[in-house]
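Written out below as structure tokens is the structure these notes cover.
With one protein chain removed, the remaining protein chains of the complex are shown where they sit.
Here the chain labels run A and B in written order, and each chain numbers its own residues starting at 1.
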């Protein structure tokens, strides 16, 4: 961990022990910036494994001919392959000692990423709040991934509950950052799309475009996916995410549990299942918010349903935004899923809900 | 699903429900043509995962140097990676509501496919036969995969038993298409090979060429492969095949069963095991017929044996065809496999037989 603005000097004796136990709550300071190890180049090989792990069928990404017909030079990488790779980079510094990943906000997919591109990720600590138990605290961070040209491709806020090393350690005053309920329309990517994106209907065979989705409409995605240990651990290793709860079955069993499925893999699986009913969707523009409501384990079967929350005007004739709420459940069918009102704070979900994600995609509009 | 010749208009109200429940028997008409979603580009990443999933060792595909030495510009993709990818494209339209995949015929490997090539697949319904129970029927289809230049690379006939949505629905008269017992010699690919293919013996270290195989000869392949859930579901997702029986362990368990291994993965595994004893085989030219005799599940160990059915004259000095029958079993050794005569209709197989495949490969001939 390289802490650019951290004035602490490392104790040489301690250092010779090569202690890599990660950061605890009291190690973080608001304003601290961390450059994560190391940059990562993504390739067609990563895409193939991503398809093998999720069954992703996004038209723009599935064929080079599709991408060209839709007005792209090449087919970009799948959005959540990029997100999960960038996220994984932050784990050793931010969430190695995490109790739970509490939520996401302001996730912006700023530029497409292509095979051969290299992602470098850094993070700023934007908030800290010790828990009343004084055993842990919530760390709020904003992370940014840039490509090899230094261009921002992805940024996101997340907050995570992190253990304290020393329960008695003094912590500063709580600072909880304000986050937006949704990424505002003017901050959503729009420049990548031309009128040619309408040709996607000829690829997917479905005619449903932006105008064919109504606010409040619900889509029950027909598929379901059982997750095995190798599936989720292959995915999580591919992202070089080192969180122990996903890999160390021996330690989990010693605590009476089993390995947890990495939540980002659940998002990927649900998004792949959500192809059916949203076939003409282009890329993800934003994740407005989301939480891993309950954990998943090997053997769970995931299904999901989508509710259309909003139709977003991107100021473009050929493409609009669809703001969607995707709820994932384990060991139940999509038809069983309820969409509870958020109300104050978190919505009440039954114990089989594993994901409640609010995100925005680009969708071609009909020609007028 | 885009039905080019389907005159039915979609009900707008129904459409807003985004029903993606797939086609049922009564939705098919003889002569209907379906262009499947979406084209798919295959890459070296797909090949790597295919090798990881099957252990394939085909000399022509394993090394770029091999391919060049054998007279190719580049190493083509593995035949069954191509077949399974193309097949997967047809599933959402043809077999999402299938009871069983009954058989294959006239599978022709027309051109090699290379990394970077994009496959687009379409299907014509060539036969329909309602079952006497009136609960389901058999759909006969001919599918064709073309590359990005519009060139046919693969075509095949299969027939599949599909549920009826409404048992009382009226269905037209039965039409069962005639298929050939074997792809005739004159329709087998021959133009890709030059006399340089004989150099394959220097790569594999085995001298057995076309002349060294005798009609009736039997080869017991020494390997065996236990299949795990992640193996077969990774493979099936890689092919973007969405058939529920392979993925939804929750629904399968509710019916007292478990997920089925995709039959195409069994073919791939058997073909990889059949390397030993057929080392100098070049590409597959045809699958003349075949059936998935019994299902496989995670934990099954697959072994196989081959019988030489015929030696096919391709009119070439340097390469001939070998027509082979490969029988795969679960949880038994290759030596236990019997080769029952087809007799009338399907041959009688014990319950541990999972595959009975009749296919033709190209094999170099000795220099005279």
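The working rule: a contact is a pair of C-beta atoms (placed from the backbone, for glycine too) under 8 Å apart; a residue touches a chain by one contact, two chains touch by 3 or more.
Quantities reported herein were computed from a predicted structural model and do not represent experimental measurements.
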Considering the whole complex, which of A:66, A:136, A:179 or A:228 touches the chain not shown?
-> A:228
Contact with the hidden chain (one of B:71, B:177, B:223 or B:295) | B:223
Given the full complex, what residues of chain A touch the hidden partner chain?
-> 1-2, 10, 15-16, 18, 20-22, 34-41, 43-46, 48-49, 92-93, 116, 118, 120, 148, 228-230, 233-238, 240, 242, 244, 247-251, 259
Residue numbers in chain B that touch the chain omitted from display | 43-49, 51-55, 57, 59, 62-66, 75, 202-208, 212, 214, 217, 219, 221-226, 228-231, 234, 276-277, 279, 299, 301, 303, 331-333
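Going forward, only the chains that are shown with their structure count from here on.
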Per the centroid of Cα atoms for each chain, what is the distance between chain A and chain B, given in Å?
-> 36
